[in-house]
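What follows is a structure written as structure tokens; I'll ask about it next.
Removed from the display is one protein chain of the complex; every other protein chain stays in position.
For clarity, chains are labelled A and B in written order, and residue numbers in each chain start from 1.
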Amino acid sequence: MSHDHDHSHDPITDGDEPAAAARVRALEELLVERGVIDREDVRRRIDWLVSRSPADGARLVARAWVDPEFKERLLEDARAAALELGLDPGPSPVVVAVENTQTVHHMVVCTLCSCYPRALLGRPPDWYKSLPYRSRAVSDPRGVLTEFGVELEDDVELRVLDSTADIRYLVIPHRPAGSETMSEEELAALVTRDSMIGVAQPAAPAPVA
Amino acid sequence: MHDRGGGPTDTPIDRSEHELAHWELLTDALVGALAGRGLMNVDEMRRGIEGMPPDEYERASYYERWLYSIETVLAEKGVLASGELDARLGR
Partner (left out) sequence: MRYRPGQRVRVAARPHEGHHRTPGYVKGKIGSVERAHASFMNPETRAYGEDGLPEQQLYLVRFAQSDVWPDYSGPRDDGIYVDVFEHWLEEAE
């Protein structure tokens, strides 16, 4: 379907939108008019949401890969470790990093809703919030991993974490072979969002020419 | 109905992703703004979603559920009068 109006960042009434779109805009208007909320506060929060990406999580992982003592601090208190690097760990009071190794693989889900470390990973993907993922990640995690292209050996212990409370979990993926001479920045580029959820391995280093 | 762990396993996971529309970002930010004013906390928000009629829950998109919950909780607290949002939308 083509549109013959200019797209802008301002919301416009659009036949493709669900009814909820106009409804929430009207709700915001009403609440602002009443002084219940402040429009600038809402704008700042939207800006914060849009600013979030997996880059901060990847920085934590890359630092942990090159600095074993930092890794220990990250495993002890991920919130403090993020602050140490000047990153925003988000409003959750506790963030826990869990480490994937050659013999242990972690995978995170929130079966009850969609809890996710948004400050460090950005907005969760639709599939993470979906009913099938929430159902199957706990009861058929190896099937889910197969769908995502990950085959774990039988001697790898698979730990599924169901994020049911206010703890936010971040997976430190296993550092890929062949990455030993890479810089921290190059390493961070290997760390994908999905590898920090635990449904993917990090990217492989580019082969050396 | 929100408690999905171990639910049906025959549905493949749709891995397509969509950029959030402005209205979705707005819905998200509204919850934060209301929480900042002490008018709604995340537990109330979740509880509001859990109270959705099951068929609405299944049909609704993620942020449609959030919006449902915001309206429910604000109505409970008398911040929103019954029907006033509909009236504002010209329904």
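Here, contacts are C-beta pairs under 8 Å (C-beta built on N, C-alpha and C of every residue); 3 or more make two chains touch, one makes a residue touch a chain.
Just so we're clear, the structure is a prediction, and the values are computed from it rather than from any experiment.
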Using the touch definition from the top, which of A:50, A:80 or A:94 touches the missing chain? A:94
Among A:55, A:167, A:189 or A:203, residue touching the chain not depicted: A:167
Those residues of chain B that touch the unshown chain are 3, 5-6, 41, 43-44, 46-47, 50, 76-77
For review purposes, identify every residue of chain A that touches the missing chain, sorted by number. 93-94, 111-112, 138-139, 141-142, 154-167
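Everything that follows uses one rule, which is that only the chains that are shown with their structure count from here on.
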Per the centroid of Cα atoms for each chain, what is the distance between chain A and chain B, given in Å? 21
Contacts from chain B onto chain A in the complex sit at residues 2-9, 11-18, 20-23, 25-30, 32-34, 36-37, 39, 46, 49, 58, 61-64, 67, 70-71, 79-80, 84-85, 88-89
Quick one: which bits of chain A touch chain B in the complex? Just the residue numbers, please. 9, 11, 17-18, 20-31, 34, 36-38, 41-43, 45-46, 49-50, 111-114, 123, 125-127, 129-136, 138-140, 143-144, 147-148, 162
